[in-house]
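And now, chain A:
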Amino acid sequence: MKLDSKIPEGPLAEKWTKHKFNLKLVNPANKRKYDVIVVGTGLAGASAAASLAELGYNVKAFCFQDSPRRAHSIAAQGGINAAKNYQNDGDSVYRLFYDTIKGGDYRARESNVHRLAEVSVNIIDQCVAQGVPFAREYGGLLANRSFGGAQVSRTFYARGQTGQQLLLGAYSALNRQIANGKVKMYTRTEMLDVVLVDGKARGIITRDLVTGKLESHSGHAVLLCTGGYGNVFFLSTNAKGSNVTASWRAHKKGALFGNPCYTQIHPTCIPVSGDHQSKLTLMSESLRNDGRVWVPKVAKPGLTAKEAKNIPEADRDYFLERKYPSFGNLVPRDVASRNAKMMCDEGRGVGKTGLAVFLDFTDAIKRDGKKAVEAKYGNLFDMYAQITGDNPYEGPMMIYPAVHYTMGGLWVDYNLMTTVPGLYALGEANFSDHGANRLGASALMQGLADGYFVIPYTIGDYLAGISQEKVSTDRPEFKEAMDKVNNTINTILNIKGKRTVDELHRELGLIMWNYCGMSRTDAGLREAKGKIQQLKKEFWSNVAVLGSNNELNQELEKAMRVADFIELGELMVDDALNRTESCGGHFREESQTPDGEALRNDDDFSYVAAWEFKGENQPEVLHKEELNYEFIKRTQRSYK
Partner candidate 1 sequence: MNWFTKLLSSTLGRKVLMALTGLFLILFLVVHLIGNLQLLHSDQGQAFNIYARFMTTNPLIKTVSYVNYAIILVHIVWALLLTIHNRKSRGPEGYAVTNGSSAWTSRNMGILGTLILIFLVIHLKGFWAEMHWGGISTVTYDNEVYKDLYTVVDKAYTMEWYVAIYVVSMIALAFHLWHGFISAFQTLGLNHSKYNGLIRFVGRAFAIIVPALFALIPIWMYLDK
Partner candidate 2 sequence: MNLLNGLKEATNNMKITLKVWRQKNNATKGGFKVYPIEHVSTDMSFLEMLDVLNNDLVRKGEDAVAFDHDCREGICGMCSLYINGKPHGPQQTTTCQLHMRSFKDGDTITVEPWRAKAFPVIRDLVVDRTAFDRIQQAGGYVSINTGGVPDANEIPIPKKIADEAFDAAVCIGCGACVAACKNASAMLFVSAKVSQLALLPQGKPERKERAEKMVAQMDAEGFGACTNTGACEAECPKGISLTNIARLNREYLSASLTSYEVEVKGGD
């Protein structure tokens, strides 16, 4: 298989404009003859569904929650980047492009990232017009902040709830189209397979989560906007329902999976408190603007936040400030996370588990006063207190890195189409524009860029080239796919084993975290592979799922998702094994600089690893899309 990224020719800044001109158009009167299926109604899906419906296409949209408003995008806190340069501080489309490429450790496509930076400005206009209440200055104009160590203030935000406000904006646009009858919305409905007819994606199989009924839906194109797969680690900052099922089933139908091992671990999360832990809570990265990260110089097992005050200044190691004097506590996420792990691995971690470092606001409170700190971070401090039961005004917070975002996903070309014709992937579900590491405030930007401003153009090019004829769901392809799904469900229900789904999922998560988490080794990854295969056997012979298919059965839903996570886990390990360099969120211990920083290998690994499914229990085949850097000179990232 030859991977064709369809990157347009020409100068970087003109590629998208030219490409838009070259794309075929669907005549306005003909648009209503095409049906588009949109799976997922988070930022990417809701914006796409609304925009396509506005153009005149008939859209069917699906989500597994009871309402599109609850998609995981709602949880994003910090903000969204856009190259508006409202602050006159030297920002530009090119600078946003450059920062994003560099932040991604030079593992993203230049053309895509530049397009992302270009349309970023339109996103803000669109959202404001929808009534998204972004933060404003007293003069009434939009406010910005700098985020994630960027040197310009280009992040737009709505208090600590930017994702919520953006999603509610997209949700309102979607609602308008639902009311217009142009979008038919299916909630509490999970997609369980893609249906191909003559090699093209022409429909999906879904399960109604309330009644268990399986249904076929046909359309001219299928968009997967189903989010990221961080929950393969069981513990992550993702919502409990976030899953890889849609992407994975598409992968098994022929869509290549890009860079599965690229995982982002966020440094400022609330540490695990016990075996009961069900998910991890992120606290905005903005805390690192004022908080200082430290551990004791000599190991003090079990050190609590209350006792921290008694540790004299001389016995504290502010390790980020020590190692990275110029960026200090504001180094990118991957660097901050890895260093916290290193401290804990040395035994200098704090708290009852030893898996935490301090984030100390004592100096900020001394300098600016408690009031000022409360004004900036009050809601985060409350959240911390609510969850941990510790008062962060009195002692330092404890933080530990947690899985947060997955840069990997379905491989797509410049038009966002996967390797299956007619099957698109948008938002976090695609392998995206973030390379090996995502900068803060750029996922929201990408999701909305894909949905509002890319897919409405690129899908027309495909639809204009295919027949308007609808395919019937009576075709054998649908029947076959449905039977297969039915079989999987029955198999799971008939195992009647002893291990609960959560137990097995936790076990998978632990394997992934220990061997394919913040740092990875050849030996560890090989061990992990064996363990995952073992776990897969255990799952298919010993999982306990009660009840039937014909009812709301949350254990069954979880079981099907975990089954897919297990298979994905193995592919992530394969990908991590293959990539013997370190880059961004992927740190191979074998590949580091003398002072322990990630060491990239551009000669051998400047490619997107796209994996092809070859059949159950068969090794997947690697395809490489070379990344050509025509416009930017690659350098070793340094934050010293």
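Please note the rule applied: a contact is a pair of C-beta atoms (placed from the backbone, for glycine too) under 8 Å apart; a residue touches a chain by one contact, two chains touch by 3 or more; residues count from 1.
Criterion applied: all candidates are chains of the complex that A comes from, given by their letters.
On a predicted model such as this, the values are computed, not experimentally measured, just so you know.
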Among 1 or 2, which chain makes contact with chain A in the assembled complex? 2
What residues on chain A touch candidate 2, complex-wise? 47, 50-51, 54, 65-72, 74-75, 84, 86, 122, 124-131, 133-142, 158-159, 161, 164-165, 168, 171-173, 175-176, 178-179, 185, 187, 210, 239-241, 273-274, 276-279, 281-282, 382-383, 385-391, 393, 452-453, 456, 498, 500, 502-503, 544, 546-547, 551-552, 554-555
